[in-house]
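Take a look at the following structure, please.
Note that one protein chain is taken out, while the other chains of the complex remain in position.
So that you can tell them apart, the chains are marked A, B, C, D, E and F in the order they are listed, and the count of residues begins at 1 in each.
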Amino acid sequence: MKFRPLYDRVLVERTESESKTSGGIIIPDTAKEKPMEGSVIAVGPGTKSEKTGEVVQLQVKAGDRILFGKWSGTEIKIDGKDYIVIKESDIMGIFG
Amino acid sequence: MKFRPLYDRVLVERTESESKTSGGIIIPDTAKEKPMEGSVIAVGPGTKSEKTGEVVQLQVKAGDRILFGKWSGTEIKIDGKDYIVIKESDIMGIFG
Amino acid sequence: MKFRPLYDRVLVERTESESKTSGGIIIPDTAKEKPMEGSVIAVGPGTKSEKTGEVVQLQVKAGDRILFGKWSGTEIKIDGKDYIVIKESDIMGIFG
Amino acid sequence: MKFRPLYDRVLVERTESESKTSGGIIIPDTAKEKPMEGSVIAVGPGTKSEKTGEVVQLQVKAGDRILFGKWSGTEIKIDGKDYIVIKESDIMGIFG
Amino acid sequence: MKFRPLYDRVLVERTESESKTSGGIIIPDTAKEKPMEGSVIAVGPGTKSEKTGEVVQLQVKAGDRILFGKWSGTEIKIDGKDYIVIKESDIMGIFG
Amino acid sequence: MKFRPLYDRVLVERTESESKTSGGIIIPDTAKEKPMEGSVIAVGPGTKSEKTGEVVQLQVKAGDRILFGKWSGTEIKIDGKDYIVIKESDIMGIFG
Partner (left out) sequence: MKFRPLYDRVLVERTESESKTSGGIIIPDTAKEKPMEGSVIAVGPGTKSEKTGEVVQLQVKAGDRILFGKWSGTEIKIDGKDYIVIKESDIMGIFG
């Protein structure tokens, strides 16, 4: 992967099927804020602590299967594939 | 349980009966912000202290019976069961 | 009492008579933000200091007779009795 | 006085005459934000420092004659007398 | 002067002539936010540092001729004279 | 380059072709927030730490090929060439 997110941003590949994901989550079409499952491709180095200037690492890492808000982030295309760049704070949790 | 919430998020299983819960709370149907009872299934590792970058643990733990705002959080389905992901700050208190 | 509030929340039992309370406060019916008198039943352990992660205790304690904004907090019923869960910052002062 | 304000709150007795106060302040009836003179009856112990959790004392004390925004605070009655509970940050200054 | 401002507040006597001040500032009548010249009569002890609780002194002092936003602050009358109470952050600079 | 951005600002030269960039990103014309590719020409020295006053360096440096929000920043012309001044927080990531 040749894209490195900055700070607390995470590059995510969305899981294809939306109605029934690999984690067994069924997402009703009518839900207002539908959480989505995806795979973390790359993570930023973290945010800088306001106190020390040190970078504080993210809790997610490449390979994690995550749940995030469907409307979070920005969609981008790299080498013809679709990804989403989201902030870690938009990630609700990790499967497995 | 194969879902780990991030930071200060909590995975909650809502108590079935809404009108008369196991804790004896009767919730009038007309209340605007009806508090709900539920069981904590899994908790995030906590939020990072802005000062030290250390993770500060949550006050609730798996197994706690809690009271939370009815409209808080995001509903998800894992393996066909309904859960809610809420932030700990939306939890009003613990029974028992 | 089997309900433990989280953080800076306080469980309050409202004083019955609203027009003339035991503390001698007469509350006009027309006031927009009518302060109410009540008794503290249980208090949260306090908020976590942003710096150290230590919990900073509340200034009110169980048994205190307090004055608080009438429209503050969330009404709940526990074992058939009415209570209010409010944040300590909505409490204006303590009698006695 | 049997009322102890919390944190940075101050219990104030408003000076009777509004048009010509004892400090010589003449307040035009048309002013939008008319400052008012009053006497401090009781003060809270102060706000907790975000850093140390220590309580930082207020700058006003009981007995001070103060100037504050007319529309600040909440009016209460204790034992039939009118008082105002305001935050210290709504106090503009001290006479004498 | 018998009025002591609190915290970062400053008691200012506005320079009489508005169209041509002693510092040579000409203020067009049409300007939306017309800066005004004035003399500092008294200053508060400063704001408390969030970290240490120590009071941090103001940069202006009694006697300073200052420039401030015309619509800043609250007008008060003390012993029949007009003053303005403004926060130091509304002061743009000092002459001389 | 004779322009030095302040603090966390970054001077960026936008990549010419918008529909198909050198990194292989295809940007659909209909996207609401279209990310853009560009080259970093100059970076500010960083933001000052609130704690120590020390300057905390940026994560991007001159020469980096970056992805940023299309509507971010301010367009300027220096010596007849177009640039954009953006804040580092508007940069989503770095290629390569």
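FYI, a contact is a pair of C-beta atoms (placed from the backbone, for glycine too) under 8 Å apart; a residue touches a chain by one contact, two chains touch by 3 or more.
Fair warning: this is a prediction, and the values are worked out from it, not measured in the lab.
For subunit E, the residues touching the chain absent from view are 23-27, 31, 33, 35, 49-52, 54, 56, 59-60, 67, 69, 88-89, 91-96.
Interface residues of subunit F with the unshown chain, by the touch rule above, are 2-7, 9, 11, 42, 44-45, 48, 50-53, 74-80, 85.
FYI, only the chains that are shown with their structure count from here on.
Minimum number of contact steps separating subunit A from subunit D: 3.
At the interface between subunit A and subunit B, under half of the residue numbers appear on both sides, which makes the contact a different-residue one. The mean-CA centres of subunit C and subunit F are about 51 angstrom from one another, to the nearest whole unit. Mean C-alpha position of subunit C lies 23 Å from that of subunit D. In subunit E, there is no position where the chain touches two or more neighbouring chains simultaneously.
If touching chains are joined by edges, the resulting network of the protein chains shown is an open path. You'll find the chains touch as A-B, A-F, B-C, C-D, D-E.
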